[in-house]
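Below: one structure in structure tokens.
As you look at this complex, bear in mind that one protein chain is not there, while each of the others sits in place.
Our next item is subunit A:
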Amino acid sequence: MPEGMSEEQHDFQTEIAKAALMLVRLQPENIKDKRELDWSHEGIVAFSKICTHVGCPINLYEQQTHHVLCPCHQSTFDLSDGGRVIFGPAGHALPQLRIRANDQGYLEAMGDFSEPVGPAYWERG
């Protein structure tokens, strides 16, 4: 959870609707996308959990194939290849969050997502 965020705060639902995250550990040599590798830490990658189709939280991860499937409309993303859409109605890849390990060994985000998370919309560009 982002720093300072708690279930009790009044806009928790609205925040978690955007900030929800998937953390997955891959073998670094399995990561096909160069930027994905750069933004990962020892094979640990962080992707937005909010489906780019219509915003369901994606949660069916298949460890062997690194595919993740959205249970709502079955969009399938390849987490070893930049979160690319490989099947289903989603229109673009899952946004990745750049992470690293800090001095104490905790994973931390190096800033916000570089693009809007969730479904596409007119002004997204």
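FYI, contacts are C-beta pairs under 8 Å (C-beta built on N, C-alpha and C of every residue); 3 or more make two chains touch, one makes a residue touch a chain; residues count from 1.
Everything that follows uses one rule, which is that contacts and distances are computed from a predicted model.
For the chain that does not appear here, its UniProt entry gives the protein name "Cytochrome bc1 complex cytochrome b subunit", which is one of "Cytochrome bc1 complex cytochrome b subunit", "Proteasome accessory factor C", "Ubiquinone biosynthesis protein UbiU" or "Cell division ATP-binding protein FtsE". In the complete complex, the residue from A:37, A:72 or A:109 that touches the missing chain is A:72.
By the touch rule set out above, subunit A reaches the unshown chain at residues 7-8, 10, 12-14, 16-18, 20, 49-50, 53-57, 59-60, 71-75, 85, 87-92, 118-125.
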